[in-house]
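As you look at this complex, bear in mind that one protein chain is not there, while each of the others sits in place.
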Amino acid sequence: MGKKFERTQIIIGFILFMAFLISIPFFASDYWMTLLVLILIYTVYASGWNLFSGLTGYTNFGLAWFIGISGYLSSILIADYQWFWLLAWPMGGLLVSILSMGVGYILLRIKGVYFAISMVALTEGTRELFGTGYLEPITHGGKGIPFVAGIRLPTLYWSILFLAFATVFICYKITSSRFGLRLVAIREDEQAAETLGIHTTKEKIIAFALSAFLVGLGGAIHCTYQNYIDPNYAFNIQLTLTPIVMTLFGGIGTVFGPVLGATLFTFIHEILWAELTLLYMAIFGAILMILILFFPQGLLGWMKEKGILPKIRKI
Amino acid sequence: MTVREPLLKIENIVKRFGEVVALDHCSFEIEKGSIAGLIGPNGAGKTTLFNVITGILQPEEGHIFFKGKEITGRRPHEIARMGIGRTYQIIRIFPKMTLLENLLVVGKERGEAVVEKALQLLERVKLYDKKDEYASDLSFGQQKLLSLAQVLMLDSELILLDEPAAGINPTLQNELMELIHRLNEEGKTFIIVEHDMKVIANHCQKAIALNYGQKIAEGSCSVILKDETLLEHYFGR
Amino acid sequence: MTNFLEILIRGLMLGSVYALVGMGLTLVWGVVGIVNIAHGEFVMLGAYFAFWIFSFFHLNPLISVALSLPFFFLIGTMIHKRITERLTNAPELSALILTFGMSILIWNLAQFFWTNTYRSVPYLTGNFSVMGLILAKSKTVSFFLALGITLSLFAFLKYSKMGKGIRATSQNSEVALVCGIDTKKMRALTFGMGIALAGAAGAIVSLQWVIFPQMGGSYVSKAFAIVVLGGLGNVQGALVGGFIIGVLESLVTQYMSAKMAQIIPSLIILIILLLKPTGLFKK
Partner (left out) sequence: MKPCWSIILEDKNILVDEGKVEIKRDNLLFIEGLVSGYGKMEILHGVSLSVGKGEIVGLIGPNGAGKSTVLKAVGGLLKITSGKVVFLGEEITNHPPYQIVEKGMAFNPQGRVVFPEMTVQEHLDLGAWTIKERKQKEEALERVYQLFPWLREKRKRRAAQMSGGEQQMLSLARAMMIQPKLLLLDEPSLGLSPKWVQTVFEKIVEIKNSGIPCLIVEQKAAMILEYSDYGYVLEMGKNRFEGKGHDLLQNPDVRRLYLGG
């Protein structure tokens, strides 16, 4: 009885919260909406990163590659071929998820630090390649593509809100599913998982491609929101790093850790950026070091450890 | 009457690590429904043999047949799904998963059936009460039981156990061996690597002795345990 | 032909400095087990070290190269004792992320204090002309400096007691322990040496290129390519790897474009990791 009641309470609370989020464009100022858009974009990045890396333990240092590839395709479709944004975005996501299957098939046999480095190398290599003259007819080279997608801020906000919600929902579903368990098994002991009949290569690639799709969609929306793309911007290591820090901050391998991390961190970013622009990155780096040294589990992990939250995977 | 096909057939397996020959033309057969002991001193190649059978290592020469089908060169997960399960000497469960999750992750069934099966198995290894605890919180012996339950989740016909009795207390040891016998009666076949001669003598119908990667003796336990050359290698006499 | 030879020599000279950076990274990674992303930042700090010594004391930059070794060695051992030592038993990736943070912290602080202005040490301008080959004086001197440090490092590792202790720790730390070697101390020393190599490389770099706070990134990516080429922990391999990267860079810059040359490290990392993950020269 009591449990059911709790459940209805949660559902009602959730519906009210969603209604509030959806109605924001009707009363909030553009500043707040912009801030929320950023939070939501980073929620997608962080959750998407966590979906693969947090569960399988393969640290993906190539998030910017997902963002850049998808951002480029969608931006080119919008800028050069006048595609409708709603069609261009999924194309970006699809392309990067298909490419990531190939990349994953090749690179996911490399373990640990080497995998992380190979993803950085892939991102950096692609960034340099996009900036050279060889791909200029397609990518416009290093000078970038400024474009206008003809989308209003509220529409963009609702789109990213929908994507963020979908991403978190997918993460929630996966984390509490047996597919999620298989991914965690890979993180805990890949060889043992294999001798227990788990097709680890397949599971890894599926998770990698799914992560690429979600993050890629986020990247496409991000570029549309910025109305601009260039190699240094789209493949910036910063885009890889920030979501990782957010996830670590909230709690790696948890469902709501990345959401919490993205939200808190975007606010911190706003304050630091406004107050300490010149030292912003230094503080960012220091926070990263402190997190690894003292709170490797993140906020949610720490709360689970202390017994404030139950130790279940669904949170 | 046709000749009975052995469940597992090892044929001339050679495995080298650099210049060291870990398995040297090793051959034997395992009958369905038996419990076989695999003995030999440390470094004799027992664990390597397990790794080769389960596909973790690829042999340089030789063939392995399971139920008449060749499994040499297949990936570990394929071999596992064909019905060969194993446990490790150093327990390799998934520490940051609950006991129930440790079993669910292995199961092939869909929907509620898998949960039911997992709970039944937990009951069977007497870990039901701890189903929602992290596997890392279990004692060494309990982890061994959990590891066996994981293999049972797979419905393996052939189960390879790497030193199941080592390092756990006698009561638990007896429980474990009793469980193995009951499973054997239900039709499961076992190969057990064990150092403890008591365990081999009391529980195995047949023993295979390895040394320097070669099979040096094979036969019923009583014969093997009287084998002089074996004793020499094993105990230094 | 002379032109080609010149490009080759230029590549080798470039490579000798890269090798210095790469050897530091491979030592720390192989012996201490810490992947130091912030390695490039110490190259940057080394360059600024030489620059400030030159602008304040007007000392010969060659002296600042010599000074940079003990200075950065001390800094390295201190950083290890205070920070990275805690990661000895932590997962490899913790070190990766921690040093990433350290890298950002260092370059941003450098940017904050020293601004983004490009600086350089005006020393040894002009060229040597040897047998029809025209070689920049600063680069030639750098080459011999880098080579000198490399050879001293080899000699140190091969013949000195500490060097033997460090090699022992990297090959089998349990046996090193039972030999009575304080492996913890060896790791701290190695970390210090790695940082010292990066700092000295930076001081050498300052003789020939401009200095700016974010210069570390390009060095660390080359260093990673060198480690992957030479095999983890293999110092000789790193020297060869450094030469390979240097020559390739020089050739590609000449015959394709400077932009293409920037892709080389990434390309090498990807290719080697796929084909031969243990490196080309793993014994």
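All chains are identified by letter, namely A, B and C, in their written order; residue positions are counted from 1 within each chain.
The rule is simple: a contact is a pair of C-beta atoms (placed from the backbone, for glycine too) under 8 Å apart; a residue touches a chain by one contact, two chains touch by 3 or more.
Predicted, not measured: the structure shown is a model, and the values here were computed from it.
**Student:** Who does the absent chain touch among those shown?
**Tutor:** B, C
**Student:** Taking the full complex into account, find the residue in C:164, C:259 or C:276 that is in contact with the omitted chain.
**Tutor:** Hidden-chain contact among the options goes to C:164.
**Student:** For a quick check of understanding: of B:108, B:126, B:182 or B:198, which residue touches the chain that isn't displayed?
**Tutor:** B:198
**Student:** Decide which residue listed in B:12, B:169, B:202 or B:220 touches the omitted chain of the complex.
**Tutor:** That would be B:169, which touches the missing chain.
**Student:** What does the interface between chain B and the hidden chain look like in terms of residue numbers?
**Tutor:** 20, 41-43, 136, 140, 163, 166-167, 169-170, 195-198, 212, 225-226, 231-237
**Student:** May I ask you to list the residues on chain C that touch the chain which is not drawn?
**Tutor:** Residues of chain C in touch with the missing chain: 161, 164-165, 167-168, 171-172, 174-182, 283.
Throughout what follows, only the chains that are shown with their structure count from here on.
**Student:** Just to be sure I understand the contacts, which chains border both chain C and chain B?
**Tutor:** A chain counts here if it touches both chain B and chain C, which gives A.
**Student:** Name the chain whose C-alpha centroid is most distant from the C-alpha centroid of chain C.
**Tutor:** B
**Student:** Which chain's mean C-alpha position is nearest the mean C-alpha position of the whole protein set?
**Tutor:** The most central chain here turns out to be A.
**Student:** Taking each chain's centre as the mean of its CA atoms, how far is chain B from chain C in angstrom?
**Tutor:** Distance between chain centres, rounded to whole Å: 49 Å.
**Student:** Could you work out how far the Cα centre of chain A sits from that of chain B, in whole Å?
**Tutor:** Going by mean C-alpha positions, chain A sits 42 Å from chain B.
**Student:** How many angstrom lie between the centres of chain A and chain C, each centre taken as the mean Cα position?
**Tutor:** That gives a centre separation of 33 Å.
**Student:** For the complex, give me every residue of chain A touching chain B.
**Tutor:** 178, 181-182, 184-185, 188-189, 191-200, 311, 313
**Student:** Okay, in this complex, where on chain C does chain A touch?
**Tutor:** 35, 83, 86-87, 90, 92-94, 96-98, 100-109, 111-112, 221, 224-225, 228, 257, 259-260, 262-263, 265-267, 269-270, 273-274, 277
**Student:** Using the touch definition up top, name the residues of chain B that touch chain A in the complex.
**Tutor:** 54-56, 75-77, 79-81, 85-86, 88, 92-97, 101, 104-108, 114, 134, 150-151, 153-154
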